[in-house]
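As structure tokens, the structure follows; a few thoughts come after it.
What you see is the complex with one protein chain gone and the rest in place.
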Amino acid sequence: MTPPAEPAHKSNAMRWLPLAAFGLLALLLLAGVILSRDGNREALPSPLIGKPAPAFELPVLHEAGRLVTSQELAGAPYLLNVWGSWCPECRVEHPILTKFAESKRVRVIGYNLKDEHSDALRWLEQFGNPYWLVLTDYTGETAIDWGIYGAPETFLVDGDGIIRWKHVGPMSEATIRDELLPVLAEVEAR
Amino acid sequence: MLPELGQVALILALLIAALQAALPLVGAQRGIAPWMAIARPAAYVQLLLVGLAFAILTYGFVDQDFSLRYVAENSNSLLPLAYRYTAVWGAHEGSLLLWALVLALWTAAVAHFSQRLPMPVIARVLGVMGVVSVGFLAFLIFTSNPFERLLPAVVEGRDLNPLLQDPGMIIHPPMLYFGYVGFAVPFAFAIAALLDGKVDARWLRWTRPWTNIAWAFLTVGIALGSWWAYYELGWGGWWFWDPVENASFMPWLAGAALLHSQAVTEKRGSFRGWTLLLAIATFSLSLLGTFLVRSGVLTSVHAFAADPTRGLFILIFLGIVIGGSLVLYALRAPGEEDGKSFEPYSRETLLLANNLLLSTACAMVLLGTLYPLLADALELGKISVGPPYFALLFTLLMAPLVLLLPFGPVTRWQREQVSKPLAMLLPWAGLALAAGVLAFFFAPQGSWKVAAGVVGAAWIGAGTLRFVWSRLRNPGSRFTAEMLGMTLAHLGVAVFLVGALLVEGLNVQREVAVKPGQTIEVGGYGFRFDGVEQRQGPNYKADYGTVQVFADGAPLVLMHPEKRAYASGGQVLTEAAIERGFTRDLYVALGEPLGGGAWALRVHIKPFVRWIWAGALLMMFGGLVTATDRRFRRVDTPPREVAR
Partner (left out) sequence: MISPKRIAVVATLFLALLVPATSFAQAGSTAAPPQFNDTTEAERFHALTEELRCVKCQNQSLADSNAQIAQDLRQEVLDLMRQGKTDAEVKQYLVARYGEFVLYRPRVEPTTWLLWFGPAVLLLIGGFVVAGIVRRRSGNRQSAAVADEDQEW
């Protein structure tokens, strides 16, 4: 049997390449499984964090004819909470939000998105109104500027009008305690 | 009582599968004949048990046993009988049971049709398939029990997702699974060969029909999914490069490379290592597809309900099976290429190029599908990778393949003078180009796509037929089933190209608000909206629209788009009305009601869209016909002389 004229088809190192590639893939998939445990994984991170809040001029729910601009709200931080009477998750969030609002730590401003005037009023009557002020955006145009795509969503805007934090989905006690309060503390310290 | 029996059947099946895996594999390694002999009977018993479990679950659906959680979540008292049967595989647990059943079927088929294979070979092959069965049955029993009880039983079920209440839904998953699972056969053979330490061309010849059949099923499964999405989802698209679609497309690409590589290894003894690696890769991609769809790792319109625990389980299983196979490959892959040599211009080289392009395309799809996850894991933010990426790169990779395709059949093994195939094919290249130029000028829009489609299809079609003609007119040469299969499949590619490119280039769509009596002109046809009436279906209320279509002023056909509101969940589905044609589809769907009897109406003219699935069907037939070639059953003839 004559020894083969050609050199080895694959060097030893090359043979381990497929396994190495699979190893990397498996690591990535493991990361995927771990990440998917986070219930809020679908939430889009906001590109507006650290940027000035979009300027707006919106009507107020309870005062027909009055418009509030973003300028008026400057000077002190505020929490902007996007909600609608059509939004079931907002109801879930409501008691937690109310409790936080009652602590009077920061102004909690409601942003009534794509709703009906009467429905919104009824909803607040039924569940309670935790808001310092309720702005309305029924066309959704200003909401696009904020990168809002549903409800509930919550923004923290500091005294200089910069967006510092955003949360998509209903806030829980943990969200407020572990995420919002630290950022709020930072904001207030400046 | 019966569901508990089903559970027992599954547990028994798991034990049998474990036996089927352990004993024959060890027996083959140590030469213990009785242990190897366990393989076949174990495979048959496993089929019986899994079949029993599946039958019991089916009965649970037909009988509407809402004490079973899976039935309660996926059925409803109003669900028509036919859909009660198909609801069995409508969600995670049941579809997994279907996977296990199809695997048991293939395993039993392998056990039955392998009488002429030596005992160690069949013992190893069935043993490996047993390992896979163990994984799936364990996954079923421990994390996804279809027989879980709901106590107290609910009075009314939640209903089968209305999107799935459809004839296409009946056949799409089984076909897909036959494909996915079928690739376990070449995989098992590859592992058996690695364990054995040699790749014998005889046994490879035996595997080829199995690979071709599996690939054919996967082809039709994917085509059915595409066709179903087209008529069911209401937006007129046929492929979205969605992660779940990609999960089925990757094994298809790898499988196509595999069956070409197997041809070379079987006939020439070359590329044994590549063939083994491709066999491992193709089935690994099938398993990966299962993982992606059920783990919640990726976002998709039609993924199953996500569950990270299940995801972890499958991932561990993947790690063991794929990791183990690749370790075996690294340790035992054929060291040197033991096959006939070949010249730079030869069929071997062309097939190498073919496989390179198919494999790169497969890797590209994998990369694009997982990239958002990669970016997220590396904290680079959330990005999307969608059709613009996939379509562009896929086209770029497939263009050289289309160019080279007709050269393959007319280029001989080992060595060919470049001038010969060129002389045969160049006139047809010229014809194809001319056809393309004509198409370019005649196309009302999208002329580049249309021209590309025409050129590509004409080139492949003519080139393939030129090959057929050269074989048929030569009295000495045979025209085997394998050649016929190849011809059909390659022609299928040509037909598919026409469909895919021409529909993208020529399709016309308009969405307008219409009032009853109003006619709109789209793509040369007149569409008169005749209003919408309320109708009652078995488990839904429908807004039943009527649209009269005119061609050249004369009435052509009446179309009835619907919007169905399902009683169970209130989900509203758009049922598009489609008027099928050889050269075009008319596609009409209802949008939203606009008040006062007015509706938003979506009208599409889709030229040649049926050719997409016709092409896929041709490819499927090609695969099946190839598998019937008698040479694959001649397992006893010694392998060709291998040059040394």
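Each chain carries a letter (A and B) given by its place in the written order, and its residues are counted from 1.
In this section, a residue touches a chain if its C-beta (ideal position, glycine included) is under 8 Å from a C-beta of that chain, and two chains touch if they have at least 3 such contacts.
Note that this is a predicted model, so its numbers are computed, not measured.
When the whole complex is considered, the residue among B:Leu2, B:Val468, B:Val512 or B:Val557 that touches the unshown chain is B:Val512.
Checked against the full complex, the candidates A:Leu19, A:Val33 or A:Leu48 give a single residue touching the omitted chain, namely A:Leu48.
Note on the undisplayed chain: of the listed residues B:Glu93, B:Asp159 or B:Asp242, the one touching it is B:Asp242. Of the listed positions B:Asn161, B:Ser359 or B:Thr464, the one in contact with the omitted chain in the full complex is B:Ser359.
Of B:Ser341, B:Thr395 or B:Ser447, it is B:Ser341 that touches the chain left out of the display. On the side of chain B, touch with the chain left out of the figure occurs at residues 235, 237, 240, 242-243, 267, 270, 299-301, 303, 337, 340-344, 348-349, 352-353, 356-357, 359-361, 363-364, 367-368, 371, 375, 380-389, 393, 397, 412-415, 476-478, 480, 482-483, 509-513, 591-592, 594-595, 600, 602, 643. Mapped onto chain A, contacts with the missing chain fall at residues 5-7, 9, 44-48, 64, 114-118, 121, 138, 140-141, 143-147, 149-150.
Operating definition for what follows: only the chains that are shown with their structure count from here on.
Considering their complex, residues 273, 277, 280-281, 284, 291, 295-299, 306, 308, 311-312, 315, 318-319, 322-323, 326-327, 329-331, 333-338, 370, 373-374, 376-377, 381-382, 644 of chain B touch chain A.
If you check the complex, the residues on chain A that touch chain B are 1-2, 4, 6-10, 15-16, 18-19, 22-23, 25-26, 28-37, 42, 44-45.
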